[in-house]
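Left out: one protein chain. Kept in place: all the others.
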Amino acid sequence: MEGVASKVVSPVVGKSDTKPTWCPGCGDYGVVAAVERALKTLAIPSHEVLIVSGIGCSSNLPHFLSSYGFHAIHGRAIPVASGAKLANHALTVIATGGDGDGYGIGGGHFIHAMRRNLDITYIVMNNEIYGLTTGQASPTSEMGHKTKSTPLGVIEHPINPIALALASGATYVSRGFSGDPKHLGDLIANGIKHRGFSLVDVFSPCVTYNKLNTFDFFRQRLYKLEGSAHDPSNLVAAFERSQEWGAKIPIGLFYSADRPTYEELEPALKAGPLVHQPAGLQGRERLLDEFI
Amino acid sequence: MEGVASKVVSPVVGKSDTKPTWCPGCGDYGVVAAVERALKTLAIPSHEVLIVSGIGCSSNLPHFLSSYGFHAIHGRAIPVASGAKLANHALTVIATGGDGDGYGIGGGHFIHAMRRNLDITYIVMNNEIYGLTTGQASPTSEMGHKTKSTPLGVIEHPINPIALALASGATYVSRGFSGDPKHLGDLIANGIKHRGFSLVDVFSPCVTYNKLNTFDFFRQRLYKLEGSAHDPSNLVAAFERSQEWGAKIPIGLFYSADRPTYEELEPALKAGPLVHQPAGLQGRERLLDEFI
Amino acid sequence: MERSPDLSIRVGGAAGDGIATLGESFARLFTRNGYHAYGHTAYQSVIRGGHVWFHARGSPDRVWSQGDGIDILYAYNEQTAEIHAPYLRKGGVMVHDPEKFQFPADRLPTGTRTIAVPTLQMSRKYTSDPILSGSAAMGACTFLAGFPFDTLAAILQDNFGSKKKDVLEQNLGTAEAGYRFVQERERPIERAFAPNHGAAKLLITGNQAIAMGAVAGGCKFLAQYPMTPASTIMHWMAAHAADLGIVVKQAEDELAAINMAIGASHAGVRAMTATSGGGFSLMVEALGMAGMTETPLVVVNSQRSGPSTGLPTKTEQGDLDLMLGAGQGDFPRAILAPGNVVEAYRQTIEAFRLAEDWQTPILLASDFGLSENLQSADREDFPMDLTPSNLFSSRPRSENGGFRRYAYTPSGVSPRSIPGQKGLNFVAGSDEHDERGHLISDVLVGTPAAVVERRHMMEKRMRKLEGLRSEVPMPMIEGPESAQLTIVAWGSVAGPVRDALAELNSDGIRVNFLPLNCVFPLRVAELGKALVHAQKTLLVEANYTAKLGGLIRKETGIELSHRLLKYDGEPFYPAEIVAKVRRVLKEEVN
Partner (left out) sequence: MERSPDLSIRVGGAAGDGIATLGESFARLFTRNGYHAYGHTAYQSVIRGGHVWFHARGSPDRVWSQGDGIDILYAYNEQTAEIHAPYLRKGGVMVHDPEKFQFPADRLPTGTRTIAVPTLQMSRKYTSDPILSGSAAMGACTFLAGFPFDTLAAILQDNFGSKKKDVLEQNLGTAEAGYRFVQERERPIERAFAPNHGAAKLLITGNQAIAMGAVAGGCKFLAQYPMTPASTIMHWMAAHAADLGIVVKQAEDELAAINMAIGASHAGVRAMTATSGGGFSLMVEALGMAGMTETPLVVVNSQRSGPSTGLPTKTEQGDLDLMLGAGQGDFPRAILAPGNVVEAYRQTIEAFRLAEDWQTPILLASDFGLSENLQSADREDFPMDLTPSNLFSSRPRSENGGFRRYAYTPSGVSPRSIPGQKGLNFVAGSDEHDERGHLISDVLVGTPAAVVERRHMMEKRMRKLEGLRSEVPMPMIEGPESAQLTIVAWGSVAGPVRDALAELNSDGIRVNFLPLNCVFPLRVAELGKALVHAQKTLLVEANYTAKLGGLIRKETGIELSHRLLKYDGEPFYPAEIVAKVRRVLKEEVN
């Protein structure tokens, strides 16, 4: 049934009439499935969901679900999503894309979005490579990784999105794995439910261009924070966990905190979503008094 | 003597023949004095120093010292400085500017520069306001701060540059105060001596537009990490200290670590600074063989 | 047409001396007394020190620019006297305080003189801060200009009423001392105005007019990053945001600002961003996305002297090619260029209408002069009766088989749904797409059907450019119908041209003017018609390469015969234009 749900009639978000164009085996299949699962669980009507992405293999995701979507330019998913959320905060706004999109060219927006704490869920399909442009290093590529742009190996320390999120004041910081869509679906659902900015960084292997960080690589290393002694209300502990890399790599919820959202603090939104408020200057002639 | 040192003859960096145009009492006077002091201490010839800045009151600094300078566009001091350093890593390259320049519009470059670990010293005159554009909120403006762009008060969590630097893998992370140029001069000198990227975030009050974060505000709150039990080799402890804000605010060295610099790892620089290496394709005809 | 004599008051000093406040108050003396006024602000990219000045010009007739010459000069410091005294015209006076500096009479133009006022002495009664001395001088100048002290007192009340009580008292006291001091010794100057000429007029900057026009046009969302001379749009909006129910978002950079505005517009709220050339450069990529996704958007580009950081506080019309070329590939856009505050208000409203009707980005070109200078206007100039529709509450028909957001239509405009509207879900994409928004850049592109689809979608979008062309402001000749010379200019340069025209016409010289309020798309046919009868044409433009001239030639084949170009950051003075016209016409006679 899901398979044939059409873009326009599905009451909750399902698959769209466009089949994913990812390579067979691509990690992103697991992510779109997890997003679909999360939105089904939350039973949000499909027309009340807006999924905004940038450019990259991963950023094609909005086309494969039946909600509203905005497939923007490279690196700008977050500001587009932010504008849309401020225009209509009754919408469930999800931003999504790749590691290059979000942590590379979009890195500036990323850190500012987190301090801003708009109620947006940001899902990054982190494959540690530039997929769509056929395999250059990404900001999360590991030191030594040989790619088309680094034939002798990457010589930069990779971005640590979890640490960055914690340092920037994000209020929901998590990491999932495309190979575990159930766990990932829960992280996404909880991120959507969370009031404020939620980061879900996802290990989503690129089977074509990244021969280092494969499904196997992760399967051998990942462990879940949920089963550990980690306290997700402890910022410093979360930062410490974010530094773990190597034989053991944590996934799950690193940190969550309760802080008013931007929408809650914005005076102009007290009267409800902007999109429903009246516009224009009718009857405001007294505004001209300041110019006398 | 210093006062009259001319741009072209001073053997070490001194004042230039251009008088600072900052408002009387501006924090940036203390910063330029500290930079001058640091460079004098290190006795680096003035022609071997390149100071690169963006746009803002603070970014005028290069004009006031006798070294080489590049007064770039808003937010781009770091990439310009990075290119210059890669072209001639024998130069002492200092990047400088304001909080808007470095943490706002330049935020993306900031995080990437730190993971890259080029041997650049970045001095940010953080006045928690946009000075040159006459007083809008900056990314470091505190919640509630009323400015021209936020007449009802800032509703975003400020950027924490120290935490961000720690999360991004910077290898020298420090904070100084314009009101203590001796301490600041030491931080800068040590930053320049440090092999790798050094951040010196400086509280440098804007006496004209920021009536909140004044010299007095800081004098009442600042304490020095050097006199505390802080261990600057401990990343997690540094992150914990970075969260301190309120009655007590730390300055000094939060963190330092030893990691190879980008220049050291870059194969093309093994033969010395690029600027001295031969150019062109003479005798490289065998390159064409790959096209047969 | 006889023109009544105007009256110009100029005040100069260093940044931090309160010069802008003094100057604006002088402009307000005119408007409060029912005169037309123009206030030109000249400052520097520095917060304290340097040299700044403000020029306030009033007239019983409409004035369009700062005009030429000075009647009353208040020199706060010696540098001001040195720089500006040469521009005093006959009967003019310079007010200064001999305690600050001496100025020998032989350094003044003939027919002008100094009036010494002990302003520091007067202010010292209250404070040692010399800034107060300006109020004493203001009092003196008010008298010399012919205005009653009451008007000034009311203005001071407005300026300082909200500050601590003694601030107002000190200013009033010093101002009155200055007024009385001169009243006892002098008479108003010859060109002085009579008080109470008529009902008070408004005094407003282009940026205030743009901001207000945006709200009138339905704008509910402004995302902006500060940049001179566009910042005050955000300041006005921010100050009124809570009251008017507008979200004003200072973004982390211009990339974020424009993309936020696009996101807000996509979600059904009329949205704008504003910036200057450097920031506009950063918006270029997203502008193309608005074009491709057919998202309405208004972008204000207030130009300043380039290239690069250039002269941040000086004017230029140097961004025309930038605005024309912004974005890779082709998509429809329009560039409106209001010439004064009233046009700024109305064309901003119009920009919102065009953006929405044609679902594409509309640029509003301002510049330092229009954005930051003050102009008088009447309340009726700012109609507030428009009721912008609620986009969310009207919805296109649902369709069987999926909503076609990008349906092919004769006009090129397709039905648009808003996220949240049920049953009309679609994905807007920056990649090329089909009528339903499905990508054709991935598994389809290059196949025969997709090649045709691409062609059709390009043609659909580009049809909107022709639609826009038929709706943008019509080029209309001002002045005598047949003339020896037609002046062509765009944007705020229309101001000094109109002043020059008035002077030339009142001298009996038959010159007319074709102001372009829309520089793209040009109405080629009408423009050609308007220019076909011109014996000579003079392009007046504030840039080095005569960009509008090039555009007109490109679009119409017409090369304007003469040029007056300026690229030093200063505004055109009417006298420069008058002189150029006279030179051009003399040529003909020879």
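The letters A, B and C name the chains in turn, as written, and every chain counts its residues from 1.
Assume a contact is a pair of C-beta atoms (placed from the backbone, for glycine too) under 8 Å apart; a residue touches a chain by one contact, two chains touch by 3 or more.
None of these values were measured; they are calculated from a predicted model.
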Original post:
Which of the visible chains would the unseen chain be in contact with across the whole complex?
Top reply: A, B, C
Subject >> Option from B:23, B:38 or B:84 whose C-beta touches the chain left out >> reply: B:84
Original post:
Considering the whole complex, which of B:37, B:109, B:145 or B:175 touches the chain not shown?
Top reply: B:109
Original post:
Touching the left-out chain: which of C:88, C:323, C:427 or C:516?
Top reply: C:323
Original post:
Since one chain has been left out of the picture, which residues of chain B touch it in the full complex?
Top reply: 6-9, 17-18, 21, 45-48, 50, 52, 55, 60, 62-63, 66-73, 75-76, 78-88, 90-91, 108-109, 112, 266-269, 271, 274-285, 287-288, 291-292
**OP:** Spell out, residue by residue, where the missing chain touches chain A.
**Re:** 21-24, 55, 57, 73-75, 104-105, 107, 130-134, 136-137, 139, 148-152, 208
**OP:** Kindly note down the residues of chain C that lie in touch with the hidden chain.
**Re:** 42-46, 49-53, 79, 83, 255, 276-278, 280-282, 284-285, 288-289, 291-293, 303-314, 316, 318-331, 429-432, 440-448, 451-452, 454-455, 458, 462, 543-545, 550-551, 553-555, 557, 559, 567-570
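The definition used in the following text is that only the chains that are shown with their structure count from here on.
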Original post:
So, what's the distance in Å between the C-alpha centres of chain C and chain A?
Top reply: 41
Original post:
How many Å are there between the centre of chain A and the centre of chain B, using C-alpha atoms for each centre?
Top reply: 31
Original post:
chain B to chain C: how many Å between their CA centres?
Top reply: 37
Original post:
Using the touch rule from the top of the page, what residues of chain C touch 2 or more other chains?
Top reply: 242, 248, 252-253
Original post:
Where in chain A do residues touch two or more other chains at once?
Top reply: 108-109, 112, 266-267
